[in-house]
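The structure follows.
Removed from the display is one protein chain of the complex; every other protein chain stays in position.
The first chain written gets the first letter, and so on, giving A, B and C; residue counts start at 1 in each chain.
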Amino acid sequence: MKQIWLIFLKDIQQEFKTRYAINAIMLFAIVTLSAVSFSIGAYTATTRVLAALFWIILFFSSMSGLSHIFIREEETQTADTLKLVARPSSIYLGKFFFNLILLILLEVILIPLFIAIMNFKVVSFQIFLLTMFIGNFGLAGGGTMVAAIISKASTKGALFTVLSFPILLPVLISGISATRKAAESVKLMDAQNELQALLAYGVIIIVASILLFDFVWNE
Amino acid sequence: MNPEYVVMIVNLVIWTGIFLYLWRTDKAVKKLKQEIEELHLTEKLD
Amino acid sequence: MSKLWKIILYIGLSLIIIGAFVWAPLEPKILKEYTRIFYFHVPVAWICVLFFLIAAYYSFQFLRTKDLLYDAYAKISNELGILFAILATVTGSIWAKVTWGSFWNWDPRETSIFILLLIYGAYFSLRSAVEQEDRRARLAAVYSLLAFVTVPFFVFVVPRIYFSLHPDPVINTQGKIHLELRQRVVFFSSLIFHTVLYLWLFQMRKTQVKLQMILRLYKENKMLEE
Partner (left out) sequence: MLNAKMELIAEKIVKRFVHFLVLKNISFKVSSGSAIAITGPNGSGKTTLVKILCNLMAPTRGQVVYQNNSQKINREDIFQYIGLVGPYLQLYQELSAQENIDFFARMRNLKNYSARVKQLMELFNLSGREHDAVKTYSSGMQQRLKYVCALIHEPEVLFVDEPRSNLDQAGIEAVYSILQEQKKDKILVISTNDQEDLTLADQIIRVGVA
């Protein structure tokens, strides 16, 4: 437990000094959002399209930043140093919490911007925020694990999106569906299926990652 | 074109491919077996 | 595989071809002449799912034992899996073109096979990006298992969100239209014989990599003794 917290703190400290991941992820989100907004123009898209666009922006922005945390360890050759002092599961969880915070920060910026620029009318904030909150666990859990895998491979950048897309697709599909429902209905029960799926996905992917992380990390 | 023929042709192409694949693998396995026999490694073959 | 089995397999496959094209009646409402493709398309699609499961099993075995032979088995089952996934996609989209009017419709089953293709593709791009053998084996096995745990979600989530065009009731015995007896006989024997054929192919590839592994170990031992 203590190790998880220490690794998390260390990554925050490092990030605070370089601001690499946070810059990459925020700029990516803002650039794609404005690109989407320009190309749509004054046309008001349906909630279905908007929900999909929102998740596509969220997904690809997180793809630009989530892998950084492991790639940095490999590229600065600190991975071995860390390996000498830490248990694998605490490394995974420490990095997972860091990515979780990164995603929450991204959403804090992205959600108000998206609602304002794209004229996205959320009827039930309860469903919307709950979707975001639960979805984050799945995104960060799967993303962190795939980041660990690709940090050991030779071509890192392009591979991350290729590998994480099939793994994170359930989050994307249920997330889009739940977001659409947030814009259409007020009752929480309407999005029950999606939220359950997101929750189950988050739990399973994190448990599987903790079990499998050993094999990625230990040579 | 008669749809029956389309179905038949597609299937034939696939099956020819699969049998070619089978045949090639079989040949490779035979070659390997021979090589191993020459090295007297047969006791390891279980 | 003994001679006898080979003969049984060849005769069975020939009977299935004859059965599919001559003996079994056509389904008159939706499929018409394209009923025949059903006897070949479904086994291929089933096989590529089967190889995906086999690959997950061997990946697990590899992580348990760290024996590179299991990694090789997982690799060849994924190779065969991607081959059959492509075949199923091609035959399926030809079929889709003539029955539903377009090559691709994002029907749940098309979505599933597409996801399988994505996973297989990702698996091989991961393998090609890692040079060191044991590391490649570990990463690939972990990725296989990670993909494997997400599969239930596709089964659960996808059908709820996309509606199906597949002729489910034709296959599903509880559905509206039952398969006729002759259709059922041809379909299930086709399924069984195809499975046997493809597993035989798999078995042969397995022997091949096993022999290669033995040869390599032998050479390595000789080098160590020097």
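List of remarks:
The rule is simple: contacts are C-beta pairs under 8 Å (C-beta built on N, C-alpha and C of every residue); 3 or more make two chains touch, one makes a residue touch a chain.
Since this is a predicted model, take the numbers as computed values, not measurements.
The chain not displayed here makes contact, within the full complex, with A, C. Only one of A:Ala35, A:Val85, A:Ala158 or A:Val186 touches the chain withheld from this view, namely A:Val85. Residues touching the missing chain, restricted to subunit C, are 66, 131-134, 220, 223-224 (touch as defined at the top). Annotation for subunit A: contacts to the undisplayed chain at residues 2-3, 6-7, 10, 13-14, 17-18, 76-78, 80-81, 83-87, 218-219.
Everything that follows uses one rule, which is that only the chains that are shown with their structure count from here on.
With centres defined as mean CA coordinates, subunit B is found 45 Å away from subunit A.
Inter-chain centre distance (subunit A to subunit C, centres taken as mean C-alpha positions): 32 Å. On subunit A, the positions that touch subunit C within their shared complex are 142, 145-146, 149-150, 152-155, 159, 162-163, 165-167, 169-170, 173-174, 177, 193-194, 197, 200-201, 204-205, 208-209, 212, 215-216, 219.
Of all residues in subunit C, only 17, 21, 32-34, 36-37, 40, 44, 87, 90-91, 94, 98, 197, 200-201, 204-205, 207-208, 211-212, 214-215, 218 touch subunit B in the complex they form.
Those residues of subunit B lying in contact with subunit C across their complex are 2-4, 6-8, 10-11, 14, 18, 21-22, 25-26, 28-29, 32-33, 35-36, 39, 41, 44-45.
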